[in-house]
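Below you will find the structure I want to go over with you.
Of the protein chains in this complex, one is absent; all others appear in place.
Our next item is chain A:
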């Protein structure tokens, strides 16, 4: 399976994502600079965390108009797997590939911790190896993770089971309905504030993020043949 990790000026979790795919999952991965727009040779795309364009204007707003996002949009339309982590989630919201918007954390502090998440829907390419309701520990590190959408959108997210992860304990940012991660209606685009790539080995404090990547690999093998 061929992964791409997009790199914007200010991305800083790209190396962590590459490490998780190459050294832990054992699959092929390529760093793709934001000026490239052809992503057709990749099976999955990771938009990593960081501070693209210094978070200027709004988090993710300037990256959303990079050439590479045309390739991401095409990949998403073709049903390829796209995951946005932290700043990557913010970028997916700004492009409209996922509904809603991100606000500053309600306490106005940067929060770095390892919260417990509940897997709300395990019938997605990203979560099929988790149990529904499984409690997992995945680190967060963000200032703007306070997910917001209007009531109509929230009802739609619930009805379509698009809420994939919720904070199971204390909500670290004030997000609506304790949302930590959502997917699109087709289930092939996921955005989440927690960092699964930072929880792939026991020495990291948790390896609970690994099943997200092995789920993607299993889904891809089952649907597109051998790796």
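Convention: a residue touches a chain if its C-beta (ideal position, glycine included) is under 8 Å from a C-beta of that chain, and two chains touch if they have at least 3 such contacts; residues count from 1.
Please note the rule applied: contacts and distances are computed from a predicted model.
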Candidate names "Spore germination protein", "Phosphoribosylformylglycinamidine synthase subunit PurS", "Putative ABC transporter ATP-binding protein" or "NitT/TauT family transport system permease protein"; UniProt protein name, chain not shown: "Phosphoribosylformylglycinamidine synthase subunit PurS"
Option touching the unshown chain, where A:66, A:105 or A:171 are the choices: A:105
Identified contact with the non-displayed chain, of A:86, A:149 or A:182: A:149
Contact set of chain A toward the excluded chain (per top definition): 57-58, 61, 65, 93-94, 99-101, 103-108, 146, 148-150, 174
